[in-house]
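Notes to accompany the following structure.
For this depiction, one protein chain was excluded, whereas all remaining protein chains were kept in their positions.
As written, the chain order gives the labels A and B, with residue 1 at the start of each chain.
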Amino acid sequence: MRRTPFLLAAALAASTILAPAAKAETTLLNVSYDPTRELYQDFNKAFADHWLKTAGEKVTINQSHGGAGKQARAVIDGLEADVVTLALAYDIDAISEKTGLIPKDWQVRLPHNSSPYTSTIVFLVRKGNPKAIKDWGDLARDGVQVITPNPKTSGGARWNYLAAWGWAERQFKGDEAKVRDYVRAVLKNVPVLDSGARGSTNTFVQRGIGDVLLAWENEALMSSKELVEANVEIVVPSLSILAEPPVTVVDKVAERHATTKVAEAYLRYLYAPIGQEIAARNFYRPTDPEVAKKYAKQFPEVKTFTIADAFGGWQKAQKAHFTDGGTFDQLFEKR
Amino acid sequence: MSKNTSMPTHSRRPVSEPALIRWALCLLTLAFLGLFLFMPLAAVLAEAFRKGTEAYFSALATRETLAAIRLTLLTAAIAVPMNLVFGITAAWSVAKFDFPGRSLLMTLIDLPFSVSPVISGLIYVLIFGLQGWVGPILADHGVRVIFAVPGIVLATIFVTFPFIARELIPLMEAQGREEEEAATVLGASGWRTFFMVTLPNVKWGLVYGVLLCNARAMGEFGAVSVVSGHIRGLTNTMPLHVEILYNEYDFVGAFAVASLLALLALLTLAVKTFLEWVHRDEIAAALR
């Protein structure tokens, strides 16, 4: 009785899946998170050209985008990604831990903690900043509505939450009770929790809900450019978090596909001047000092702290704040 | 119940309400549908055509949109016939016979409706995923089920499983089994009874069932989203493609594809109306 679905599945697989795979051409699957769509659209084209010229091989890069956690889960459950480019190291750690497809020390294999580009968290406010929102402290004021996605479902929202927490820790000199009061007050001002970063942007821009949106800097820069009619402007807080979206080759999958070489070259190319320029043009902060200097005007001056400094890394941060019963749950329940 | 009851009997009712009540009911219906049906559709169309017809059609003509349309049609073309065969068989056994556990069986048939789409997708991950029951074996043989077309088809079959059966069962029950029993007693074979008596009697229910099943098969989002892997141009169905476009702030593109799905739903109904027309003469001839 149990055999029928396999036969069916096998027949389906044979008829529909093998067809595209039969072409003798190298393909890479890059599994990424939501806000990198435009970046990789440009970058994939550039890399395909580069690879054809230097290695004489035609390469097609397929893209998959979605919420970072969901994407990591897909890879864990068998989505055959040659490379992953996700929002947080925590998700790649999870892949490594649960499947062994990636070695534990993946993050030291590439420069800058395997993050070829960085970003940070900024505020998006209504044109003219009618509520005079200047810094994190203003988010806790009465009558200010704050839009952020749900940290339990969105990687970006976790950066938002930790940025606020990190600012408060410095502001209140580590007085945990005061930090909690502050974060609780901010959460009290949240009227909608969307499931992802782009959902929040749409709520803020399209539906006109809220006074301030906490967003990735690259998203904020892009939406202020792409959604001109939105009438929003960016406010840079006094201190923010350094968001490091990491990349890595999924070793075992790439081995099986015999794509290890091209996959490694693909990620290396992100660090090359051209890759860095493409990242900068898509509003990610380049790590290459030369390119960074060239695009310095585009990015406002901002003081940042890293997750390693403030929270001792993602594993600890996740456990303390975002698991069920963590600080987010505690503070939201009592808000 | 001697005469054939399969004719649509919309027009010329001998029994009816006063005109005033008829109009009031019509208006109330339209108001309800306006609030919950027409306005969302209008919102979709307004967004789709916000930048004019040219932008609308160029949004549809991209390679990835076409790939998504192909995949959606393929999925529906597999899922609907399978559930059609099941639906008819299940309705025959449940509606025409009485047996212990019949209510339980009917409830089990209903079950996929009440399963959250999230779970409908997750079950295939639990079975065919790399951490699942048979995923590792399949992976060793290079067979991909989830994050590929077979997974999408399976999830769609699951989600649309009850539609046709559920549409037919109450109808077949309401009609009883005298006509079939008469045919059988008069010497008609089982198949002949089924095709000549039962099928014409439930024709409209069957058409509705197929249309609903098809609409849902093409429009399913949640379950398919879990098993798709979202690879652009390869494993994106139309609903998933809508989400992608929307998340790229390409509102015209997103709603253009959505309007196409709405159009497909209307198109299937045009087919139904056409069938109704063609069939009307045939039935009249058969009755004579």
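Some points to look at:
The rule we apply is simple: a residue touches a chain if its C-beta (ideal position, glycine included) is under 8 Å from a C-beta of that chain, and two chains touch if they have at least 3 such contacts.
Throughout what follows, contacts and distances are computed from a predicted model.
The chain not displayed here is annotated in its UniProt record as "Sulfate transport system permease protein CysT", chosen from "ABC-2 family transporter protein", "Sulfate transport system permease protein CysT", "Serine/threonine-protein kinase RsbT" or "Aldehyde oxidase".
Shown chains touched by the hidden one, complex as a whole: A, B.
Within the complete assembly, B:Leu108 is the residue of B:Ala77, B:Leu108 or B:Ile137 that touches the hidden chain. Of the listed positions B:Ala55, B:Ile123, B:Ala139 or B:Met196, the one in contact with the omitted chain in the full complex is B:Ile123. Across B:Pro81, B:Gly142 or B:Pro170, the residue that sits in touch with the chain not pictured is B:Pro170. On the side of chain A, touch with the chain left out of the figure occurs at residues 1-2, 4-5, 67, 69-70, 73, 76, 94, 98, 150, 152-153, 190-195, 199, 206-209, 322-324, 329, 332-333. Residue positions on chain B in contact with the hidden chain: 1, 5-6, 8-11, 13-17, 22, 25-26, 28-30, 32-33, 35-41, 43-44, 47, 86, 89-90, 92-94, 96-99, 102-119, 122-124, 126-127, 132-133, 157-158, 161-162, 166-167, 169-171, 173-178, 180-181, 184-185, 189-190, 193-194, 202, 204-205, 208, 211-212, 215-216, 218-222, 225, 238-239, 242-243, 246, 254-255, 258, 261-262, 264-266, 268-270, 273, in rising order.
Keep in mind that, in the parts below, only the chains that are shown with their structure count from here on.
Distance between chain centres (mean CA atoms), chain A to chain B: 37 Å. Residues of chain A touching chain B in their complex: 5-6, 8-10, 12-13, 16-17, 20, 29, 34, 37-38, 62-66, 71, 74, 76-80, 98-99, 196, 198, 202, 223, 226-227. The touching residues of chain B, when paired with chain A in their complex, are 74, 78, 125, 128-132, 134-135, 138-139, 143-150, 153-154, 229-234, 244, 246-249.
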